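Removed: one protein chain of the complex. Kept in place: all other protein chains.
Showing chain A:
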Amino acid sequence: MEKTRPLWSNPLQFVFACISYAVGLGNVWRFPYLCQMYGGGSFLVPYIIMLIVEGMPLLYLELAVGQRMRQGSIGAWRTISPYLSGIASVVVSFFLSMYYNVINAWAFWYLFHSFQDPLPWSVCPLNGNHTGYDEECEKASSTQYFWYRKTLNISPSLQENGGVQWEPALCLLLAWLVVYLCILRGTESTGKVVYFTASLPYCVLIIYLIRGLTLHGATNGLMYMFTPKMEQLANPKAWVNAATQIFFSLGLGFGSLIAFASYNEPSNNCQKHAIIVSLINSFTSIFASIVTFSIYGFKATFNYENCLKKVSLLLTNTFDLEDGFLTASNLEQVKGYLASAYPSKYSEVFPHIKNCSLESELDTAVQGTGLAFIVYTEAIKNMEVSQLWSVLYFFMLLMLGIGSMLGNTAAILTPLTDSKIISSHLPKEAISGLVCLVNCAIGMVFTMEAGNYWFDIFNDYAATLSLLLIVLVETIAVCYVYGLRRFESDLKAMTGRAVSWYWKVMWAGVSPLLIVSLFVFYLSDYILTGTLKYQAWDASQGQLVTKDYPAYALAVIGLLVASSTMCIPLVALGTFVLHHLKRGDAAPMA
């Protein structure tokens, strides 16, 4: 009896799997940053245009390829053309899964630490003789200290490796065990898990929205961030970043979408699903940025009011004014009076008076792990019942991260389980176990003291250029090598619906052009920047400093980019050579 391909139990599982994979941490920590940097409300214009022009067509293409070829990325590409192999996707997915699960490990760490009163990142630890707070913590803030010292125990530079920290290592191990548990049985187990990983983050986001909007000062953040700055529409960087965000947010090119779609019934309406998934993904980004901006507003207002209080206290103490006399409203007035009445004393204390500004607090734009683990925790520690909010928040981060990890591992496992050689020797539990084990072992690098610097290298370079190239080759291969007409008739035969002219125009013309322009832009950006730099944490100053990458780090970056991009031409060359050798063998026999 032929082993049938496992299928999703119902189309809803497939949609949830795609949503769970596409809606990830990038929606929460990258989109609000871009929105803030490139004109607030007006950033939505390039974003939605790119969604319609680039996101939906490419997503539909990948899902259609997967559903038609009914194999993982390697098999699917080989069916399109024998010279192509999806191994580049697998390599990129492998790099991604190596470092991405470290984020889940950090989320676990923070989640476990949320069950304490007070929250460990809300107070600085005491110094040696208990007369004051730890020096590093005083210079930075307690949330930064907890992140850089307690969680990462970061070293001052990339060169100083340090040893593997056992606490993050344990959390990483747990993260991989959880991922293994979810992918153990293939679509059978993954299909059930994605119900949770797709829907629970929305529950938490809604709860946070309600809480965020009712926080004091939330409206400050919302108004400031969403006020459209129309002049940014003329900035080409805004458009490039919108395109990039759509591209990476949907997770195209990794092979995960092909893998998910390959478990579909052939008659599945993947056009509808592509539109639904991309719309939900973008909607989630906007929704998450509303929550983020209200939290920003709260944090900025809180810090601004604290700053005012500190200035008031300083003036009250210096001039022995009555306690409670200085308020936010009369501060400027009184400052003017004091400057005129006691000029010498005022000039003494003047350098210490900080200029408190709400705008400068709101202007601090943060993205990535800094936003998730420093800014958000700073806001959470000031809320009431902060333990509850902290647990909810990190649980949501976990769900988002694990959802994306399921897609990543599916991209690696599907080609492996499809290949007859491997799946005949090992059951799929063992293959999944091996993949998780190898990734976990390599991931221990990111738990060393310099681990966060390596994490940043992988985050910035492992997937960016290679993905653009992979999706470009995919689009061109489907349209021109396989043939757009042939693909269209395949889809029509499979789903029973014709492919509209819009998709054909996008696939054949617009999207490849867009990807080429993005690719050119990135390359020129890298070349123009010269040496690559990174942000290192300086414990003595309590802030980040910029440093140059050492030579071997640059070599690793080059290797990362090259190993995935070179796969495509190398495999083509290899197949060509083998083909010729076979023909050479066959000819004399004939």
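As a working rule, a residue touches a chain if its C-beta (ideal position, glycine included) is under 8 Å from a C-beta of that chain, and two chains touch if they have at least 3 such contacts; residues count from 1.
Just so it is clear, contacts and distances are computed from a predicted model.
**Student:** Which one, "HORMA domain-containing protein", "Collectrin, amino acid transport regulator", "Nucleoporin 43" or "CAHM3 protein", is the UniProt name for the chain you do not see?
**Tutor:** Hidden chain, UniProt protein name: "Collectrin, amino acid transport regulator".
**Student:** Kindly state which of the options A:37, A:52, A:123 or A:353 is in contact with the chain not pictured.
**Tutor:** Of the listed residues, the one touching the omitted chain is A:123.
**Student:** Per the definition of touch given earlier, which of A:135, A:160 or A:429 contacts the omitted chain?
**Tutor:** A:429
**Student:** Given the contact definition stated above, which residue among A:7, A:49, A:181 or A:508 touches the chain not shown here?
**Tutor:** Of these options, the touching residue for the absent chain is A:181.
**Student:** By the contact definition given up top, give the residues of chain A that touch the hidden chain.
**Tutor:** 108-109, 112-113, 115-116, 123, 125-126, 130-133, 170-171, 174, 177-178, 180-181, 184-185, 189, 316-317, 320-324, 427, 429
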